[in-house]
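Apart from one protein chain that is not included, each protein chain of the complex appears where it belongs.
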Amino acid sequence: MSEYLLLLLSTALVNNVVLVKFLGLCPFMGVSRKMDSALGMGMATTFVLTLATAAAWMLEHWLLAPLGIQYLRILSFILVIASVVQFTEMVIRKVSPGLYQVLGIYLPLITTNCAVLGVALLNIMEAHSFVQSLMYGFGSALGFTLVLLLFAGLRERLALAQVPDSFSGAPIGFVSAGLLALAFMGFAGLAPH
Amino acid sequence: MTFLKRLHTRGGVHPEGMKSLSEDCPIAPLPLPDRLYVPLQQHIGAPASPVVHVGERVRKGQLMAAGTGPVSAPVHAPTSGRILALGDALAPHPSGLGITTLTLEPDGDEAWLDTAPPADPFALAPEEIARRVGAAGIVGLGGAAFPSAVKLNLSRRSSVEVLVLNGSECEPYLTCDDRLMRERAAEIVDGIRLMNLAVGARDVLVGIEDNKPEALAAMTGAAAGTGIRIVAVPALYPMGSEKQMILALTGREVPAGGRAADIGVLVHNVATAYAVRQAIVLGHPLVSRVVTVSGGAVQVPRNVEALVGTPVQTLIDYCGGFSQAPARVVLGGPMMGSQISNTSVPVIKGTSGVLALTRAEIGQPEPAPCIRCSSCVRACPVGLLPLEMASRIRAGDLAAAVEFGLKDCIACGSCAYICPAHIPLVHFFNYAKGELAARERTRMKQDATRQLAEERNLRMERIAREREEAAARRKAEKAARDAAKKAAASPPAQAASTPAETETA
Partner (left out) sequence: MIAALLSLTALGLSLGLLLGFAARKLKVEGNPLVAEIEQMLPGSQCGQCGFPGCAGAAQALAEGKAAVDCCPPGGADLVQALAAKLGVEADLSGIKASVPMIAEVQEHLCIGCTKCFKVCPTDAIMGAAKQIHTVFREACTACGKCVECCPTEATRLTPVPVTLQSWYWHKPEAGWVA
């Protein structure tokens, strides 16, 4: 149990997918203007990332490895991830229109989110078991959501601040993102890796 | 006077009073000006509609424009004379826009309309007092200019327990209420008693700031034996704001978005009480008021009793003109008054002061960034967060500002006064309130036009349908006629049915 907890914590905080691995920077900058949309994006990503990591693990272990065609990993992962996202969108739309309203517009964005592909690939590199893979995907997604929410909070405040013209908008956003990344370095001593 | 309950206050600021400029000058009647410009809307509510025509001679106190709708006030002739014009003239308003105005040429006689004041004014029925107050065109003379009769009627319906008379005059410079209370305390007390006859409140309190000892003494003397309590309240801006006065005197707080009547309190200004007395006892409608003319740029600051419609320039000239070019001319007090760009605009019912301020007095340095020192939060008498509201308004997020309580802001100006960075906070709030009101108007208009469009579509569909039906009917008729013609040539059994068909068609 503690092993899984440690994995969760280390992926969410110590090896944060955005601020330490620098994956998924596009939604990190793009969908962090408002708390609401950041939460929607975070939830959608959590959903997809966990599913995609599991699907990628199955693909790797049941198809690519047996046939010895691991060099096609990136190609096939993209295929699977895109399908998973599309399928998820359809199911949500049918089953829960309310949730679809919340997540709807973010789901297609995730298809091209490098964090999803990156986490799936890193997961294979780390040679995790299936359950470990689920934890790894879920932890990464939690870390992504946490950082996205933190940054959205910062940006909501930044929008009200009187920022000098040359810094207003994206520049001050990047500066704050850098400071946030520095702050996350503080977690490095939290768990061994 | 043994008012032992602790007086409640919140926030507030202590601007320099500047009242010594004019507080020792008795009220002087202003000589008749050459022209009087009487706007038809000097109150909150619907503009009055004129009942006189150009060229007509009117007597002093004659009705010139009648109130329209439930919230409105009539306008009377300030003096006897001839009506020269009815049209747009510059409004005493910061926008510099026009307002429908009656121009009156005084004949110098000051001949009052014959009035029949009641033999015993204190024997009048409450409804009758309210009616006479309304007919006299009395509005709140503290500055808001809300029709007083509407307030009296509303409060009769919602059972008022406490009648509060506001004599705090917390705005710097202004001393008109102070002088009125010193010189005409007996009349004011009469007015208060008449008002309370209309309202029937259990307690009648008069709140006067403790920086006016003479007014306190005069009012205490006049009110002796009437049951009216005169209470000294601390000199703290904005004590004269309705909600703050209620809090200080009764310890009760008006709920957010609510009105004083909701907690059983009714507030009127002392000058309004004086006007009520004049209207009921003498039968004189509201045609003049006491105005403080003051400020560093005025030669001889003083209080004058000016007719409604007197150009501001006339008042300034009477006080010796400008001693130097004023940086700003303000109607009302320096904290909440409205800046005017032209001194030809008239004094109206709600004009408590004419202030010509020098550059040193307005002292408006460039705004600096907000450092979140929260001085404004401590100063706000309503308990809002002005810095948070202003930052959201600046960023264009008005909805967020409303969540911070923008609608409860009384625009007293305490926050802007205290701000060490000189940020124009009230300006932000006034802009936001205006913008929100404009959006609300747009939304209502959109709803109305949407309905119109839908109705039009339905009508168009109906017309098209009817046209189609008519065409179909004609076709059927034609077919029937053709059939009849054919039938005429063929066996008679079929021909029998054709006349009936054409009849029904």
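By letter and in written order, the chains are A and B; residue numbering begins at 1 in each of them.
Keep this in mind: a contact is a pair of C-beta atoms (placed from the backbone, for glycine too) under 8 Å apart; a residue touches a chain by one contact, two chains touch by 3 or more.
The model shown is predicted, which means the values in this text are computed figures rather than measured ones.
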Full-complex contact with the absent chain, from B:Pro50, B:Pro234, B:Gly264 or B:Pro424: B:Pro424
Residues belonging to subunit A that touch the chain removed from view: 33, 37, 40, 59, 63, 67-69, 72, 75-76, 79-80, 83, 86-87, 90-91, 93-94, 97, 101, 105-106, 162-165
Chain not shown, touching residues in subunit B: 41, 91, 93-95, 97, 99, 366-369, 393-394, 396, 423-424, 427-428, 430-431, 433-435, 437-439, 441-443, 445-446, 448-450, 452-457
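The rule is simple: only the chains that are shown with their structure count from here on.
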Centre-of-Cα separation between subunit B and subunit A, whole angstrom: 58
Subunit A contact footprint on subunit B (complex, rising order): 369-370, 391-392, 394-395, 397
Residues on subunit A engaged by subunit B in the complex (per definition of touch): 159-162
